[in-house]
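Some chains have been omitted; the remaining ones sit where they do in the full complex.
Chain lettering (A and B) follows the sequence in which the chains are written, and residue indices restart at 1 in each chain.
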Amino acid sequence: MIGRSAVAVRNITRADRASVSELGKYGVATVHEAMGRLGLMASYMRPLYPGAKVCGTAVTIFAHPGDNWMLHVAAELLREGDVAVLGTSAENTDGMFGDLLATSFRARGAAGLVIDAGCRDAGELRAMNFPVWSKAVHAKGTVKATLGSVNTPIICAGALVHPGDVIVADDDGVVVVPKLQAAKVATAAAAREAKEAGTRRRLAAGELGLDIYGMREALAKAGLQYFEDESAYQKECLK
Amino acid sequence: MIGRSAVAVRNITRADRASVSELGKYGVATVHEAMGRLGLMASYMRPLYPGAKVCGTAVTIFAHPGDNWMLHVAAELLREGDVAVLGTSAENTDGMFGDLLATSFRARGAAGLVIDAGCRDAGELRAMNFPVWSKAVHAKGTVKATLGSVNTPIICAGALVHPGDVIVADDDGVVVVPKLQAAKVATAAAAREAKEAGTRRRLAAGELGLDIYGMREALAKAGLQYFEDESAYQKECLK
C-alpha cells in the first residue's frame, strides 16, 4: 500500500488528559519555547476571531483541495476534547468548513478546528464561540468526491501532526505537542511561566533585560560600540 | 469605440427591490451555494470590521491604480440602497476611499462599498458603521488624473459585475447575483436555508452527516478503508 489516502482509523491513543489540561493553562508562545522552539504551524494560520483559545487532542484529517468529504468521516471519530486538524495535498483557500459541520463537531465533543485551507460562516462560528484557525475565510463551496484520510499522520501548515497529539492554539498561532512529550512539555512550560513571572515583575519595576539576563558583557564582546550622541556617531561614519 | 473607459451611464436597471430585500436575509455562503457555487469574489476581499453586512444593487466603477476620480463621478449616480463596486485596471492597494467619500456616499443613499484596492480612515468608517470590503487598508493618497468609467460592466476581485446586479457581502466575502437571476436565487437561497435548518437540528442532536446525507455507501464504494486502531493501520502500511 502506498501512502495515507483512503484510510480512517477509528480508535487512537490520545495524550493523557492531565497533560492536556495542564498545557491548556499556557499560551502558544510559552509551549513553543518549552518544546525548544519547535512544533509551530506557519504564521498564516490565524484565529477566526481575536481571543480564541483551544487546547485539545488532535483528530487528523487529510483532504484534497476543494473537497470536504473527509470532514464528515472525521465527525464520527471525534471524542470529547478533540481538536480536528486538517492538512491538504496542495494549497487551498476554499471554505471547507462552516456552521453545519461546527454544529456536528460540537455535538460530538470537539473543542475546535485547525484547517490549512478556508472556513466560512464566520459570523455564525463566532456567535457559536466555536474556535477555528485557518489560512483564509471564504464562502467558496466544496465537493465530496475524493477520498483523503482520517487519523493518520498529516502535515498541517508546515507542522507534523499525529493523531492524539496535543494542539494548543491562541492569538499567536498553533503549536503541536507530540503526545509522548505532553507531560514533559507541560512541566517545562510551567517552569518557564514561573520564571517569567519573576522577570516580569523586575522589568515592570524598571530593571533592564541587559542586567537581568547579564547581556552587557556578551554585547561588548561581540563588539557593540556605544556613542554618546548622533554627531559622535556621524563623525565615526566619516572616518 | 474601444472598451469601457471614459464613460458614465446615468440610469441603470436595478434588480427588483423585493429580490434584493429577500437576498438580504441570507449570508454570502448560502447565496453562493444557491447560485450553483458561482459569483464569489476572491478570498482577499475582507470586511473592514467583523460583522459588517450589506445587500444592495451595484453601481459599478472602473478605475486606474492610485486614481480615485471616478468615485466622485459615481457619487452623483448612487441611489438609495446601492452598493458601489470598484474594479481596477491593475493590482493596487492605495487608499482610494475614506471618510469624506463615505459621508458623500451615505448622503446619496449608498449602503456600502466593495473595492478591489485599499481604503483608509478605517477608524472613522467603523465609527460611521459604513461597511467596506477591500483588498487592503492603507492611508496612501490618490490622484484625480485619469478617467475610468461608471456603470459599465466591470471585473472586481475576479467576479463580473453588471450595473444593477445584487451584491451580498458579509464576513465570508462578497458574492454577485446577476440582476436577472435575483428572484430565482432568492428562492433557491430560501429553500437551502429551510433545508439546512432541519439538518442543523439533527446534527445538533448528535446525528452524523454520514447518515443524514447517506454517505456511507459512496465512501465504501470509493474505497475508504477503516482500521480499528493505529497499530492495525501501521501493520497494513508495512505490507
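In this text, contacts are C-beta pairs under 8 Å (C-beta built on N, C-alpha and C of every residue); 3 or more make two chains touch, one makes a residue touch a chain.
Just so we're clear, the structure is a prediction, and the values are computed from it rather than from any experiment.
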item	value
Given 2 placed chains, full-complex copy number	6
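Note that only the chains that are shown with their structure count from here on.
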item	value
Centroid spacing, where centroids are CA-atom means, of subunit A and subunit B in whole angstrom	29
Complex contacts: residues of subunit A adjacent to subunit B	1, 6-13, 49, 69, 72-73, 75-76, 93, 95, 98-101, 103-104, 106-108, 118, 120-124, 126, 136-141, 144, 146-147, 151-152, 163
Interface residues, subunit B side, partner subunit A - complex	27-29, 32-33, 37, 40, 43, 46, 50-51, 53, 170-173, 175, 196, 199-200, 203-206, 208-210, 213, 215, 218-219, 222-230, 232-233, 236-237, 239
